[in-house]
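Omission of a single protein chain aside, the complex is shown with its protein chains in their original locations.
Order of writing sets the chain letters: A, B, C and D. Residues in each chain are counted from 1.
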Amino acid sequence: MAKSQQQAYDEFIKGVWRENPVFVQVLGMCPMLAVTNSAINGIAMGLATFFVLVCSSFFVSLLKSFIPKQVRISCFIIIIATFVTVVDYTLLALVPKVHKELGAFIPLIVANCLILGRQEAFASKNTIPMAMLDAVGMASGFLLALVSLGGIREILGEGKLLGFSLFGPNFEPWVIMILPPGGFITLGLMLLFFNWVEERKKKLDAQLAAAEGGAD
Amino acid sequence: MSDQEQQAPAGGAEEPSPNRLVGTLAVAGLISGVIIIAVYLATFNTIKENKARELREAVFRVLPGVAHMQKLLLKDGKLVVSHVEEKDEEPIYAGYDKEGNFIGYAIPSAGPGFQDTISVLYGYRPKERLVVGMWILDSRETPGLGDKIYKDAAFVANFDRLEVDPKIVAVKKGTKSKPNEIDAITGATISSKAVVRIINEGNERWLSKLPEPGSEPAFEKVEEKKGEKGKEGQEHPPGANDEGL
Amino acid sequence: MGDLGWIFISALLINNFVLAYFLGLCPFLGVSGKLETSFRLGMATVFVMVITALCAWILNTYVLIYAPYLRLISFIVVIASVVQFIEMVIKKLSPALFRSLGIFLPLITTNCAILGLAIFATNKGYGLWEGLVYALGAGLGFTLAIVLMAGLREETELSEVPVLVKGIAFNLIISGILSMAFMGFAGLFSSS
Amino acid sequence: MTQKDPKLLIQPGPQLRQEMTTPVVMRDVWYALTPATLAGIWFFGLGAFLVLLASIAGAVLVEWFFSPQEKRRYFLGDGSAILTGWLLGLTLPPALPMWMAFIGGAVAIGLGKTIWGGLGGNLFNPALVGRAFLLATFPIAMTTWTAPGDFFSIPSSVFALPLMQGEVDALTQASPLGLMKFAHKETGFFDLLFGNTSGSLGETSGLLLILGGVYLWWRRDLDWRIPVGILAAAMVFSSILFLIDPDKYPGPIFSALSGGMLLGAIYMATDPVTSPLTPKGTWIFAIGIGLLVILIRVFGGFPEGMMYAILLMNAVTPLIDRYTQPRVFGRGLDSK
Partner (left out) sequence: MMKALRLPGRALGGFDHGVHPPHHKERTEDLPIQRLPFGSRFVMPLGQHIGAPSVPVVKAGDAVRRGQLIAGPGGFVSVALHSPVTGKVLDVGPHRYSDGTFREAIAIEADPYDSQEFEGAPIDWESLSLEAFIGEVQKAGIVGMGGAAFPCHVKYSLPEGTRIRCLLINGAECEPYLTTDHRLMVERPEALLHGAEIVRSKLGAEEIVIGVEKNKPDAIEMLQRSIGPGQPVRVVPLEVKYPQGAEKMLIKSIFGVEVPAGKLPRDVQIAVNNVGTIVAIADYFQKGMPLIERVVTVSGPGVAYPANLLAPLGTPIRDLLRFAGGLKEETRQVVMGGPMMGASIADLDAPILKGSSGILALTANETGRPEERPCIRCGRCVEACPYFLNPARFARLARARLYEEMAEKYNVMDCVECGCCTYSCPSGIPIVQHIRTAKDYLRSMTRKEK
């Protein structure tokens, strides 16, 4: 039992951190950059993707034995597109303001390589609980990335976080952060930061290993 | 790149019959269609109301004192009231006070701005030949600069009681001296001028086609709330691209 | 500037699909290593985009007014099938053309720029000609961006870019600078 | 002699080297920039000097911070970081808050140079990357021009706290290009020549910029084709427009002297690292810039297009270089 718990935890955490879809696998760049000019947009997009990914994974995993290999991609796409349409209409009905902000990028969730990729690589080969864990992990990782990028861009770009002013009225907003170049550059720098952390960790590990080897 | 590229079809398993393949797809399509239609129907009314409310709010904003509105279409050179949605028609909206007296038109117009198309709705009172309000439906102007065309109250206030003859002109901030001039936004001259140009273009397109003051189409009491009858479809507030970019 | 002209310039430079809308980033970041390949990918994209615009217009005009809720699914399915069909036709008729463009076609069809084009053109309410010009501008804009990117990347292959920076992070930052340079086109031909 | 041979160096030829080295080139550019810089400080006061210093400080600190330990000893040595900060400073409004200038300098080196692998690796002009970043980031502060004024009065905006807006208390005045674009008002020839107009702190004095350019040309540090090509293309293009409608479009002399045209053409576009190597490519590059500047100024959304024109042509430079290789001696002669 402990072992399977450990495994479940692993499946979940790999998407959030170790195989983070954005920072590590560099998937789903378009929505990642296009809608993250504020944290709230990032959250909305992240949740929409979360919903689509989890629902699709559930159905794909459920139906995996019925779907012949030859048409599986088409089936996946139909399933994904269905849920994207569902999200689209739901958002439009419930929170039209957010829908307007995200605009055409909601339908474009269909083209997010992350979602199709997870179906192909994981959901279609695993049991429902595992597929769900994987989907929740990946979607959380994606959400995390969207929110952090959106947060950074909002803090610098408007001096606010989730709409709350952080620096007072005299703050000079960094307009570029809300503009496309700001998206590119911020994400580039974030990836750079991740590389740097990884590099350091590797170095530390190597030093530790060397030290241990010496002790033996 | 995307994962699906890497996948080689797994060999070994026996070929399923083509019927099976087509069947699977058909079933998938069917299920998906059912789900979609269900959601569509469930959300249809709310979405429609949202849209109508949004449009009404915009119209009320550019035409102060309006309580009712209706859509007008140009048919054979005459403005007629329309309750159905039709493609490829550019409507304008007429606003009426509580008693049903005509107040003015709300005219949508769009054109290139600094970054992308700007969609404007502006109120026009034919009797005095005045623009009485302006509202940006959609724009992608630079945050902090160009977006002042709707965020800067002072700029929006420019369009209250603005003469349309001979033409609206944007001048440098603080130098407004004539009733047909507006103060441009410092640093966003292009965006300010674009708004003015878009309104002028709207005027050019519409003013000659409007009926004589006094002979506007009367307000027809139709249930606005319960939606116009006609084909089911998303109602697009004209000019306002709902998927606003 | 006529309307069509402005639509073209806008899609090509001002609202470049890659640099302002972040569409088609996967191929933009992934395939821009070699100039030759990038150019051919760009040309193939132009081709697919024009077909997409045509399909989208037909769907919008004749199908989707009756069933707007099928927009997304029908775009995906119809565009993918039409492109695949054309791919087969090209393979039959002109193997040379197929060799230079064909291999990219399936890759492009799954690209969000294509779907994005169809959705944007619909949202903007473009008619047939406007849609086609928009597709041409967007496709050429994509080509321009990816070719410039490939030129820059080929050049940086030879310089001593820090190891830490190399890869996607670096490409993103180059894109950012390129995007900044393209901001210079903002407002082009819109002021009278 | 047989006993004490000197220790002989073995090194590959050629044994002779010309005297010009990179630091000397950089220093030459310093000298060339000095008169125009002093003029700018004279016109716009000590505040301008502080802005310039902040920009240089940003550039030099980032350069120092990111250079590997063993290379730190020449962080001032080759002088390129100072030059980048300096050039950036010259393109800034004289009343810009110092912290913004500092960030500009830091971005110029950080994004414009360091990540590309340092000097020689960058494909975009670092100073202009810094400026483009600033213009996109602080559009209002970056387009608030002050009129030349008292030497000792420093606009309080210069001392704005980091991240905070600067209240510009000096007399603001549209730049000649802004006047042209938005009010169709042309500034006088002599004002443009001597720099007594509002504008970036180092770009106003046309005469001194040209003098510096002549010095660089005389020192052979400058590819004369670039400024000549840019100015010629820009002037021809604007002449054509001027002939079409003199009321609407600026004349060629105004186009050549106003804004960052001279500063850009002589000091920025000529940055060897980011301009093509081949002579033919250089012409294409220069003419491209000249045309783009006028295109952006006249038809675009910005009053000034020099920065964008140069950055865009920087982006094209690898392609230009690739397709303009000169004909190798003795090749491609008789294809018959």
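Here, a residue touches a chain if its C-beta (ideal position, glycine included) is under 8 Å from a C-beta of that chain, and two chains touch if they have at least 3 such contacts.
Computed from a prediction, not measured in an experiment: that's the story for all the values here.
*Asks:* Sort by label and list the shown chains the missing chain touches.
*Replies:* Looking at the complete complex, the unshown chain comes into contact with C, D.
*Asks:* Among D:128, D:209 or D:273, which one is in touch with the chain left out?
*Replies:* Residue touching the chain left out of view: D:273.
*Asks:* Which residues does subunit C use to touch the chain missing from this display?
*Replies:* 157-160
*Asks:* What subunit D residues would touch the chain not displayed?
*Replies:* Touch set of subunit D with respect to the missing chain: 1-2, 5-6, 8-18, 20-22, 24-25, 74, 78, 117-121, 223, 272-279, 282, 325-331, 333-334.
We take it that only the chains that are shown with their structure count from here on.
*Asks:* I'd like the Å distance between the centres of subunit A and subunit B, where a centre is the mean of that chain's Cα atoms.
*Replies:* The mean C-alpha positions of subunit A and subunit B differ by 33 Å.
*Asks:* How many Å are there between the centre of subunit B and the centre of subunit D, using C-alpha atoms for each centre?
*Replies:* 44
*Asks:* Which positions in subunit C touch two or more other chains at once?
*Replies:* 26, 69, 73, 110, 119-120, 123, 165, 170, 173, 176-177, 180, 183, 186-187, 189-191
*Asks:* Listing for subunit A: what residues touch at least two other chains?
*Replies:* 74, 78, 81-82, 85, 89, 103-104, 113, 116, 175-176, 179, 181-182, 185, 192
*Asks:* In the complex of these two chains, what residues of subunit B are touching subunit C?
*Replies:* 1-2, 4-5, 32-33, 36-37, 39-40, 87, 111-117, 142, 190, 193-194, 197, 231, 233-234, 236, 241-243, 245
*Asks:* Considering the complex alone, what residue numbers of subunit D touch subunit A?
*Replies:* 97, 100, 111, 115, 133, 136-139, 141, 160, 163-166
*Asks:* Applying the document's contact rule, which stretches of subunit C touch subunit A when the two form their complex?
*Replies:* Residues 19-26, 29, 69, 71-73, 76-77, 110-112, 115-116, 119-120, 123, 164-165, 167-173, 175-177, 179-180, 183.
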